[in-house]
Each structure stands twice: as structure tokens, then as C-alpha cells.
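With one protein chain withheld, the remaining protein chains of the complex are depicted in position.
Just so it is clear, A, B and C label the chains in written order, and each chain counts residues from 1 on its own.
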């Protein structure tokens, strides 16, 4: 099963509601299980870098089959993925920072969410996390 | 508000005047708030690498909503942005070194300036800094 | 001599048989001596990131004239290739991780194999290794 546009828009609305409540302007992206963009929204005031970063975090999560929250540790010198880094390449950007989350309906992965714009990537992850489990 | 070509040319002329006074040949780039190039000038004798680097510094500053002067520290091993590095990609290059500065009219950001060519990125920043605050 | 499609398919089938026996879903790629893709297969359930990674590992092995298994050590800070990292660029991706293996017929290199999808790159290498020496 693949995420629908309707559901993707609901996810983004919920994430943006939380961001607004925290006083943060974020960009949110939802990709389907093929890694292709379904919906995207950038709140007024979010920096330009959040565009590729949010889309890339969603793409990265679905590409590795896991949330991106552990990638920062895995790319440090001596760690297994050292040599992997940020690759800005439009909608296929690889972004090894927290804020990319798998979206699940029950146990099934149906897409991924990317959030960018908070003061740290960990906060991006926290703002997105409550929306990762769908009905 | 977005920077005008006239104002961008004045910024570049002022930066180049200071560079010439210091005996340095630099490239200068000004982008608007959308990250798109408005004006560019490379002084005779500045190396080829300064082209993409100056444009990229301006793009990077407007993209992250801040001067680039702190990025070198942020991309070190263990720091939050470790894994981010120089990405030469024409006018959308990401350049994590000092010398990218937000241009402000009053408190409002109206564009960004990138300077490249001095012996160190910190000097690029210093040469650009007096032009960052516009009338 | 260059690897044939028939032989490439046999290599991939053998690697996938071992992966299935170990309960792992991998992508396998075989390139010829010119670094161009001859055959590719991604087992059901292998993550999207394995596509470019497997193809890139095969390309990297034939490009450097050696298995990729030693590259992780060579790109650490202070090591000779520090500054080299993962570059995702379709079928010409540079992937500095284990799992890229030269394919030999007797002593002659006739192509290269890339494997991606196991829990670690070292396991990718182990799954591929028994197929590296061809008749």
C-alpha cells in the first residue's frame, strides 16, 4: 500500500500545527514507498535550505528503510558509513540527519516524512514523530 | 523587499575597492532573497575556483538564513552538521566557509553577498562585512 | 575478455541464492571491464538505497582495479584518500565500502560485481566473494 495525497496532506498539516505551536517554521515533505514526492509544504519564514533538506530526509528514510535519526552517529570517522555525507540533488538528495521518518499504517511502511527547519535535527524528528504512525 | 541590481553593483564595487586596497583579487557575488544571482564580478587575477565559491557562499548564506562564518565549526567530526561539505553545483553550490553574508536593509534581509579569493575565508568575511548593512 | 550477459546472470543468481539462504535481501550488479552495467537484480524487500549502491560498488571496483573492501580504512582522516566519500551519481557512483569485487576468469579481470543490502558492507563482500572467481 502506498500513501495517498489526502493522507500525506493530513500528515503535513499535523506536523505544521505542532511546529506553529512551538513557534518554529518548518518545511515538510512526504514521499511514497518509491521515494517519489507526494506532498510538500514550507511554512512562511522557513529558510531555503529546508526545501531540499526536508524532501531529502523523506527520501533518505524510505531509501534506507529506517528513520534517519541514527545516521549522524553512523557517518562519524571510524563508523561504518564514514564517507557518506549530505548530497544535495533535488528530490533524490541524501540527508544523513534526524528528521526523516518512516510512515506506517499498522506495521506496513506506506511512505516517509521529512521535516527540516527547527534549531536542531533532533527537534525536527520530535516534531514529526507523533505523525509517523497512521491509522 | 529584494535587492536591486543597482544596489548589488554598489555592494560589489565597495567590496572590490577594499580588496584592491588590501592588494587582494576577489570574486564577489550578490544573490536575491530567492537565492538567485543578481550580480557578479571577478577581479583580474582571482583564481577560477573563486567563481563558484563566491556565488555559492552567497547562496549558502541566504539558504541557511545566516552568515556562513560559523559553518566550518559546525561541520567538524562530532558537530551537528558533520557530513556536510563543499558541493560545487554551479549557482546552487553549498560552500560551508566564511565569506557568505546576509545583506540587510534596516532589519530586513534583502539578499546575500559572497566573497572569495583572499588568503583565508575569514579575510573574505572581513572584506565583505562593512557592506552587509545597507541603507 | 569481457564478461558475457549469460555469465553475469549466473553470478547474480549464485549471489542471490546465498543471500536467500542467509535470509538477506540484496541487490546485485555486474559491470564489464569498461565499468558499464551488464546485469542487475534487486531481491524483493531490498531497500531503495541498494540500487545505486550495488551498481556503484561494481563500478568502483573496476575503476580502482581492486576489491572495495579496503576503502573504508583508506578514507579515514589522515589516510591517503581522506576527502573521498560516497558520490551517488547513477551508474557511475563512487561507493567506498566493501561489497565491490573484481570478477576474474583465471587471472584475467573480466568485470566486477557489486552487492548491497546486508546488515554490513563486510557481509555484502562475503556473500559476493565465492562468485568472484569464474571458470
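In the analysis below, contacts are C-beta pairs under 8 Å (C-beta built on N, C-alpha and C of every residue); 3 or more make two chains touch, one makes a residue touch a chain.
Treat the numbers as computed from the prediction; the structure is a model and nothing was measured.
Interchain touches from the omitted chain, evaluated on the whole complex, reach B, C. For the options C:27, C:49 or C:62, the residue in contact with the chain missing from this view is C:62.
The missing chain lies against subunit C, touching residues 34-35, 62-65, 77-78, 80-85, 87, 89, 92, 94.
Mapped onto subunit B, the interface with the missing chain covers residues 47-49, 71-72, 75-77, 84-88, 96-97, 120-121.
Operating definition for what follows: only the chains that are shown with their structure count from here on.
Viewed as a network of touching protein chains, the structure reduces to a simple linear path.
Judged by shared residue numbers over all numbers used at their interface, subunit A and subunit B contact each other through mostly different positions, with under half in common.
The geometric centre of subunit B is 41 Å away from that of subunit C, both derived from CA atoms. Along subunit A, residues 77, 84-85, 87 each make contact with two or more other chains.
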